[in-house]
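Note that this complex is displayed minus one protein chain, with the remaining chains in position.
To keep things simple, chains are lettered A, B and C as they appear, and every chain counts its residues starting from 1.
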Amino acid sequence: MKKEDFACIHPMRVRWAEVDMQGVVFNAHYLMYFDTAIAEYWRAISVGREKEIADLYMRLYVVKATVEYHGSAHYDEMIEVGCRVARFGRSSMTFQFAIWRGAEHLISGEIVYVHAAPEEKKSAPIPDMLRDAVLGYERTVPDAAAAGVPR
Amino acid sequence: MKKEDFACIHPMRVRWAEVDMQGVVFNAHYLMYFDTAIAEYWRAISVGREKEIADLYMRLYVVKATVEYHGSAHYDEMIEVGCRVARFGRSSMTFQFAIWRGAEHLISGEIVYVHAAPEEKKSAPIPDMLRDAVLGYERTVPDAAAAGVPR
Amino acid sequence: MKKEDFACIHPMRVRWAEVDMQGVVFNAHYLMYFDTAIAEYWRAISVGREKEIADLYMRLYVVKATVEYHGSAHYDEMIEVGCRVARFGRSSMTFQFAIWRGAEHLISGEIVYVHAAPEEKKSAPIPDMLRDAVLGYERTVPDAAAAGVPR
Partner (left out) sequence: MKKEDFACIHPMRVRWAEVDMQGVVFNAHYLMYFDTAIAEYWRAISVGREKEIADLYMRLYVVKATVEYHGSAHYDEMIEVGCRVARFGRSSMTFQFAIWRGAEHLISGEIVYVHAAPEEKKSAPIPDMLRDAVLGYERTVPDAAAAGVPR
């Protein structure tokens, strides 16, 4: 994961409340950091279509999350959380994450979201509007799930 | 604060995620413990009127919270969180809290809630139904705010 | 994942603070639930060797965590979090998790821990004492990573 592949990189400072007895950020909080970075991602791609995007992401549900821990962040350190859309499926989109402290790559991750229609509770195709907004923003083209792949 | 004054005492075990670098529960989490104990309080007084109470507490808003720290809880310790209604005002109710580890009294606290009417966003009288439910459950009679006292 | 394969199943009630604006448990908190269940696991296998196990798990570091979301837990619901050791490597152990609400399987997950020697910061073999404690407790025999597989 190269920093320059990420259009969206969000700096944060580690809070006291996020650090555990081992002196490192508690493992679940990195997933919360990912989620915090995603808010910046939505903002970045929403320009001029704020309402549509806001409506839409309330209908996205996480179906899978993965975190890989290469290193640890500590209290009061500045970190950067990068996020990008790495893959589109019919009704899913996969975000990829990386967390750095300076040049050091601490954390990798992935979150798969599924788009669900509001009334029914079943998956619905990712709207073209969202796909276009992502493609217009990203530096690298997300993979598209091969035809025939479920979701 | 005597344990025997509390009809509602909720045991919890301190979680790893709640303990900070000093090896003690992070100070804000005690407020979350209070909130967790309140869920047990609502359950206790709701028997036979579940729907009314549930509708009601969604319209209660915290206006003031106080925590006093006499001691610290540590990872994996069993604690008990007691909560009782200590005072009624016209549109407010004040919960009192205590946290013990065994016989040791670690934390005291208070949360003042105000009842707000759903449509308008201003305070509304505490419904008699709620007052009755509390009085039927508590071991000691809550104070009533003196006449003329706002809220 | 069958409930009966889990020797360690920990009941919890969803807290208000854990539920988000969509009315479901915030995705990162399931990882915290896993961690909370693990505390019960350590307790269960520690009987008679409390000190050794406590020293040891302070030297275990998470290297990978995965959460799969099949359903959502809501405020005040009782859930059960099961955890078991699914696999041993030379210096790693993999926990498997499942969360149920009644018979409904909501969440699956996995956390890989690596054992690190205290002085040096590099991986060290899982002590036999820990392996024995796990084997003596589990209902199913964890896989052992095949020879030659790193970690």
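Couple of notes before you dig in:
The criterion applied here is as follows: a contact is a pair of C-beta atoms (placed from the backbone, for glycine too) under 8 Å apart; a residue touches a chain by one contact, two chains touch by 3 or more.
Given the structure is predicted, the values throughout are model-derived calculations rather than measurements.
Considering B:Val47, B:Val62, B:Met78 or B:Ala117, the position touching the chain not shown turns out to be B:Val62 (whole complex). The residue touching the chain not shown here, chosen from B:Ile9, B:Met32 or B:Ala124, is B:Met32. Which of C:Met1, C:Ala17, C:Ala44 or C:Ala124 touches the hidden chain is settled by the complete complex: it is C:Ala17.
Interface residues of chain B facing the missing partner chain: 21-22, 26-29, 31-32, 35, 58, 61-69, 72, 111. Interface with the hidden chain, as seen from chain A, comprises residues 13, 15-17, 32, 35-36, 39, 43, 76. Those residues of chain C that touch the chain absent from the view are 16-17, 19-21, 23, 26, 28, 75.
Simple rule for what comes next: only the chains that are shown with their structure count from here on.
Comparing each chain's Cα centroid with the centroid of every protein Cα atom identifies chain C as the most central. Per-pair tallies of C-beta contacts place A-C first. Averaged C-alpha coordinates put the centre of chain A at 25 Å from the centre of chain C. Averaged Cα coordinates give chain A a centre that lies 37 Å from the centre of chain B. Contact of a single residue of chain C with at least two other chains is seen at positions 32, 35.
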